[in-house]
Every structure is written in C-alpha cells, then in structure tokens.
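Certain chains of the assembly are absent from this excerpt, and the rest are unmoved.
Chain nomenclature is as follows: A, B and C, assigned in order of appearance, with residue numbering initiated at 1 for each chain independently.
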Amino acid sequence: MYAVMPPEGVLESRLPNFRATRARVLAAPALGARFAQILLQIAADGGMEKPRCDSLQHFLYVVEGAAELVLDGATHRLTPGQYAYVPVACAFRLRAADGAATEVMWIQKPYQRLDGVAAPAPFVGDAANVAAVCKHTEGRTWQHLLPDELGFDFAVNILAFEPGNYFPMVETHVMEHGLYMLEGQGMYLLQDQWHECWAKDFIYMAPFCPQFFYATGWSRAAYLLYKDVNRDVAF
Amino acid sequence: MYAVMPPEGVLESRLPNFRATRARVLAAPALGARFAQILLQIAADGGMEKPRCDSLQHFLYVVEGAAELVLDGATHRLTPGQYAYVPVACAFRLRAADGAATEVMWIQKPYQRLDGVAAPAPFVGDAANVAAVCKHTEGRTWQHLLPDELGFDFAVNILAFEPGNYFPMVETHVMEHGLYMLEGQGMYLLQDQWHECWAKDFIYMAPFCPQFFYATGWSRAAYLLYKDVNRDVAF
Amino acid sequence: MYAVMPPEGVLESRLPNFRATRARVLAAPALGARFAQILLQIAADGGMEKPRCDSLQHFLYVVEGAAELVLDGATHRLTPGQYAYVPVACAFRLRAADGAATEVMWIQKPYQRLDGVAAPAPFVGDAANVAAVCKHTEGRTWQHLLPDELGFDFAVNILAFEPGNYFPMVETHVMEHGLYMLEGQGMYLLQDQWHECWAKDFIYMAPFCPQFFYATGWSRAAYLLYKDVNRDVAF
C-alpha cells in the first residue's frame, strides 16, 4: 500500500495549540502508518501557543524560512536543512523566527524502548554538516540525519541522485517510509505502478510495498526519507 | 478507500429502542469509518421509544417532513434544513412530528476531548440562517452548520455548486467524509475512478482518499458533508 | 470485500476437542469477519469429544446425514434442514448419529447484549416447519430460521429463487453475510465482478459489499444466509 500526494491537493488542517499555522497532514495512523508526518506552514506570528510535552518522539526539519525552537530549555534558530530530535516527554515549542513565515516538516512517533539501551537525548543538527556517503554506485549519496545508534527506533535520511541514477533493484522490506521530495524530479515505481514526482511531493510507503526510483531531469533529485529501524518485529 | 451508495440499494436495518423506523446505515466503523451515519425513515407514529443518553456525540439533520426532538429537557420541532447538535452524555429523544412521516440524517461520533477547551453545549440550528460563504471562485458556497470553535471535533457543512462548477484541484487529506447529496447531480472522482451521482446518493471517503467534484445538470448541486477536524493526529 | 470459495478448494482444518472430524473454515475474523462459519464433516464415530461451553453463540444446521446434539441437557437427533441455536455459556455436544457420517454447518458469534432485553434461550428448529414468505415479487421466498426478536443479534435465513429470479436492485448495506448455496446455481454480482456459483459454494460478503443475484439453471436455487441484525452501530 502507498499514497502519492502532490502538495496542492493536501488540504490544510487546524491543530489545537497552534496559532496562525496551516498543518498539511501527510501521514497518520488513519492511513495505516505507525508514525505521523505533517508539513507546518507557520505565518510570521504563528506557531505553538505553548510548550508541548507528550508521549511521542518528534523530529523537526526546517524546509523554508527560519524557525525558533525552544527545546529542553534552550532556544535555537533553525534554517533550511537544520533539524531537531525531541525524545518522549521532553518539552519543546516551535514558532516562526525573525517575524517571517516558515515551513517545517514534523514527524511524530511513539517510542519503542529497548532493554538496556538508553533513550536518545534531544539534539539539534544541520544537514549541511552531515557527510554524504556514497555506498554503492557513483552518483547516489545518503546523509544520515540521526546518529546510527540502537537507541533510535527510526532514521531520517537525505538521499540524493544525479540525473539518471537509480537503485540497484526493486526493494521490498518491513520498514515503512514517509518520503518528501526536497528537489528535482523522478519516476517512482510503487507496487506495480510508475508515478512521476517532483519537488514538494510526498509519498507514503507501507511496510513491504515494492519500491524503486529513477532520478530524471536536468539537476539532482533529493528527498527526505523517514524509516523505522533497530527494533525486533512487533507483535 | 471509498464507497458510493445509491439510496435504493441501502437495505434497512432495525435499531433497538426505535419503533416504526427504518434505519439506512450509510457509514459505520465496520466500513473503517470513525463515525456512523444513518438515514432514519420514521413513520408517523415512529421514533425513539425513550430518551437516549450515551457516550457519543450526535448530529441530527431533518431531510423531509418534521421531527420532534426533546433535547436537554426542551422540545423542538425541526423541519427540513433544521438540525441539532447533541454532546456526549446529553439526553435526547427523536420522533416524528405532526403525525406524519419524517426523514432525518443522523451522525454519531465518539468525542475527542481537548485539554483546556470546554466541550460544546447542545444546540439547535437552521441551515436557512447560516451564511453561504463563497471562499474561492464564484458559484461555489459553503455553509458551516456548526460553529467554528476548537471544542468541536467534527464539522458538518453544506456545499453548493452552480452547474459546471468544480474544485480547484484533486484533494487528498487526512479528514474522512460522509457526503449526502441534497440536490442536483455531478461527477465525483474518487481515487482514480469517476462516479456519477444524484440527489440522495451517499458517499463515504476514507482518510487520504483523493477526491474531486464537477457539478452537472441544469440546476445547482448541493451536499451535506461531514468531516473530522481540530484535533491532533491520533495514535 | 468478499470471497467466493468453491468447496473442493477449502482445505480441512483439525479442531481441538473433536475426533474424526474435518473442519472446513469458511469465514473467520482472520478474513475480517465478526463471526466464524465452519462446515463440519463428521465421520461415523466423530464429533466433539466432550461438551463445549464457551463465550460464543452457536448455530448448527445439518446439511447431510444425521447429527446427535446434546443441548442444555437434552439429546436431539437432527436431520438435514434441522438446526439448533446455542446461546452464550450454554453447554452442547455434537456428534454423528446413527453410526453414520454427517455434515453440519456451524456458525459462531460473540453476543452483543442489549440493555433490558433477555438473551435468547437455546432451541432446536426445523426448516421444514418454517413458513416460506414471499415478500416482494413472485418466485422468491424467505425462511427465517430464528425468531424475529430483538434478543437475537444475528439472523439465519433460507432464500429460494425460481430459475431466472433476481433481486430488485444491487444491495449495499452494513450487514455482513456468510452464504452457503444449498441447491441450484446462479450468478452473483459482488462489488463489480460477476461470479458463477453452484450448490455447496460459500461466499463471504463484508459489510457494505455491493451484491446482487440471478438464479440460473433448470431448478430453483436456495442458500442459507447469515447476517448480523438488531443492534446499534458498534464503535
């Protein structure tokens, strides 16, 4: 199962405890997902009306403009490519910074605790400082925005492809994905259908959805990819 | 996922605590919905045998004839276009009025409480008194039958289209819909299939079902539209 | 959603506490159903090894041969067309009678209690004694094997059609069905596909599955039809 969503069709929702903020809900348990992914379009005077502290993990990635994040007591100004990880039960508050609008990708996920492994601490990062690894063939790179530690039960990566590049095979795996096109364009094979996609499209891929990608166009394609990792199969 | 149901095919159910009433169940959790929608066809001597007071919210909209509603101790006579909102744990009793048959659309939904926000009080309204807002292009209007307040976790709107009118894009969103055609006709795109629909058809649209509408025919098309709103993504 | 199952393809299961009995499981929660339906093929010396008394309702309908049923202390010999209703927490034991093999259709369902209405008592019936009602057009009849009382939360009917007969419209409704062809043949429209079916086929129809039937062939067609009734929409 999967869903391809061009941005113009994702109607806005209003979320409680936010002001002047349009929320585009891209993935949610109502779609079968075990996480939520929301694009927040925050006006100059918008954002969370008060700090939030709940039983979910949160991942915040700035897409446009600048956001002010109060996290665990400290205040951060985040610009495009910068991001934050918020563990369970950790207070945070997100607002537009600089008196200007901002756009933030927000991922929410319950945490699967692992015996003997500490839960991760909150932190702020910058994709600009994350090495781009070229694992297999030339022209495709991975950036792992979260540390490769067992404490994390999900990963968020930026995958980038030179025009024409593609995966070595059709993948089918237990991990589910939220994919947000950051730049460029391509052809996605999902189950047994081809879909053209462009920057700002969102794709949800359920566990075991066959998937494959060709980057197309005149410039590199890149996307932000959520996946769940590092845990035993849940019953 | 979605379902299109012409009225003649929706077999009647018998509900407990009703007399002389045919219930056409249009949406229910058995279909995957998080609400229920039922068309009640109440004979002259029919309706609820006793007041009902349960753990659900209720919305009642009179489609034909006149209904007598006892709500929170007061008695109302409701005619087509008039409606009532019944919060959780509030007693109400619905019967045919005037010794004649009536038809009432009934929506049921569990309530998602919001910290710091009071649950709405019961009330009675009349679509004839609700302003028709023209948000985007000429020829399409919205009537919001429930107040635009955070206390409500669902909305019921009447959308009306002049012949030929349509939405500006295919929509895909987290909200689910129960749609009851009040008048006119049109073409509905659901997922990737076109469906012709006419007055009295019902359509269920699951969360993230792509959707689009063209009004057709010689007169305006209008439908009563349920959607869930104002809450965080539920896990 | 629906499933059509010709008899030769339904592999046998072995059930605990049975001896010399092949169980053909036709519907089960694993298929999404809220009931189970099992064809028991009991050898001459087979059947339940001891009385069963559990938290489900049971309906037993003899298809071939003769069965011995101990129900609530009394012993019954049931032949084709005879049946029994077993309420929750009522002991019963089913075995082949007369030292010969028998075939029994077994329906299981959790009970949805109704405030102020007593649960039904166990009883034994015979389709031969149940009036065949002709509700709409000539050539189609209904036999209601269970009393038309609110205490029952499901119904089991025998519908019979003269060759060529059909329903007046495509039906779509909240009730789910287990359908066992008793005799004859026909064409079933399910969702948007036509299926030919013959005596001994089984069809599962999920809630809101569009459905329609044409009887065909040289003799009448009849089927045993389970449906859930008489209860409010469950959340």
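The rule is simple: a residue touches a chain if its C-beta (ideal position, glycine included) is under 8 Å from a C-beta of that chain, and two chains touch if they have at least 3 such contacts.
Here the structure is a predicted model, which is why all the values come from computation and not from measurement.
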{"item": "Overall copies of the shared sequence [whole complex; 3 in view]", "value": "8"}
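Note that only the chains that are shown with their structure count from here on.
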{"item": "Chain-level touch network, classified as line, ring, star, complete or other", "value": "line"}
{"item": "Rounded Å distance between chain A and chain B, as computed from the means of their C-alpha atoms", "value": "35"}
{"item": "Gap in Å, rounded to a whole number, between the CA centres of chain C and chain A", "value": "50"}
{"item": "Touching two or more other chains - residues of chain A", "value": "none"}
{"item": "Complex contact set, residues of chain A against chain B", "value": "3, 5, 8-11, 13-16, 25, 28-31, 36, 38, 56, 108, 110, 204"}
{"item": "Complex contact set, residues of chain B against chain A", "value": "34, 114, 117, 150, 169-176, 206-208, 210, 229-235"}
